[in-house]
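Missing here is one protein chain; the remaining ones are kept as they sit in the complex.
Moving on to subunit A:
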Amino acid sequence: MKPAPFVHHAPRSVDEAVAVLGEVGHDGKVLAGGQSLVPILNMRLASPGHLVDINQVAGLDTVVVDDATVRVGALVRHTGLERHEGAYAALPLLRQALAHVAHPVIRNRGTTVGSIAHADAAGEMPTILAMCDGVVEAVGPAGPREIPWADFFLGPLETSLAEDELATGVRFPRFARGTGTAFLERARRHGDYALAGVGAAVTVTGGVVSGVRLGFVSVTDVPSVLDLTDAYAGQEPSAVDWASSADAVADAVSPEDDIHATAAYRRMLAVELARLALTEAAGRAA
C-alpha cells in the first residue's frame, strides 16, 4: 500500500508543467488534488515514473463567473467551488452535484478539474460538464486549445487530452434564464460511489417547457446527455407527468452488474431518479 518510486516535479508555471510533461511523455502523470490518483498509486494499480505536481503553479486556483459561464481553474478544490456564492447563484447545479462528491474531507483536497480529467464513469463532475455543454481548456506545446466535452471523454478513465497537455480549467456554460436544476443519487453508504445518479435541467419560457436535459452517473461508460426537449416542449410544467420519461431513460443508460447492484436494479434506479429529479427541477424552473 505504498506508491512505487517516482520522480517529483514541481513546476511553477503552466509552460514549465507542459515542458516537463513533454519530456516525460507516457511515463508522467499530473498530480493536483490526488484524491483519485494517490489511491491508485498506493494500490499500485499505476506506477508512473514521474509525477508532475501542479500545486505550486500560479494562477490556476480561481473561479470566474460571468454572464455566460462559470470558469473553474485546475487547482480549485471541490470545496472551494461548492462554497463559491457567485458560482452557486449562476449555476446551482454545481453545488447540487458537488454535495455528492465523496466526503467533505475528500472535497477539501480533490479538484473539480482533476475529477473531470480522471473521467471516472462514477464521477459526478464529468456528467455536470456534459449537462452544461461545457468545455475543457488545455495547454500543450503548441499552445492552448479548447476541447468540447463530447470530444473530451473517450471511455471510462480515458480522455482526448494528449500526454503533453495540461487541463488548466473548465468552463461550465450557464443555463438559459428560467432553468431549474436538480441532482440526485443513491449509494450503498453515504459518500460511496453512486449506484446511479441523475442530473436534470428543465427550462421554462413563457409558462411552458422549452428545454429538458438529463445527465447520468454510474450507469453509462462516458458522460452522456439525454435531451428530451422535443417530448415536452410547449407543455405546462405543472401538468407534465415526468414518469413518462421512463422508456427514454431506460434506453439511454447501459449499466453493468457488479457486487453492489445488478444492471437491472441500476436501470430501475436511474428511471426513478430521473422522474424525481425532473419533478424537482421543473418545480424550480420559472
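The working rule: a contact is a pair of C-beta atoms (placed from the backbone, for glycine too) under 8 Å apart; a residue touches a chain by one contact, two chains touch by 3 or more; residues count from 1.
Keep this in mind: contacts and distances are computed from a predicted model.
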UniProt protein name of the chain not shown, from "Cell wall polymerase", "Amino acid ABC transporter", "(2Fe-2S)-binding protein" or "Fumarate reductase subunit C": "(2Fe-2S)-binding protein"
Candidate in contact with the missing chain, chosen from A:Pro5, A:Gly143, A:Gly206 or A:Gly234: A:Pro5
Among A:Gly22, A:Gly49 or A:Pro173, residue touching the chain not depicted: A:Gly49
Residue in contact with the excluded chain [from A:Arg95, A:Arg109 or A:Arg284]: A:Arg109
Subunit A residues that touch the omitted chain in the full complex: 1-8, 10, 27, 31, 34-35, 38-39, 41-43, 47-49, 51, 53, 55-56, 79, 102-106, 108-109, 189-191
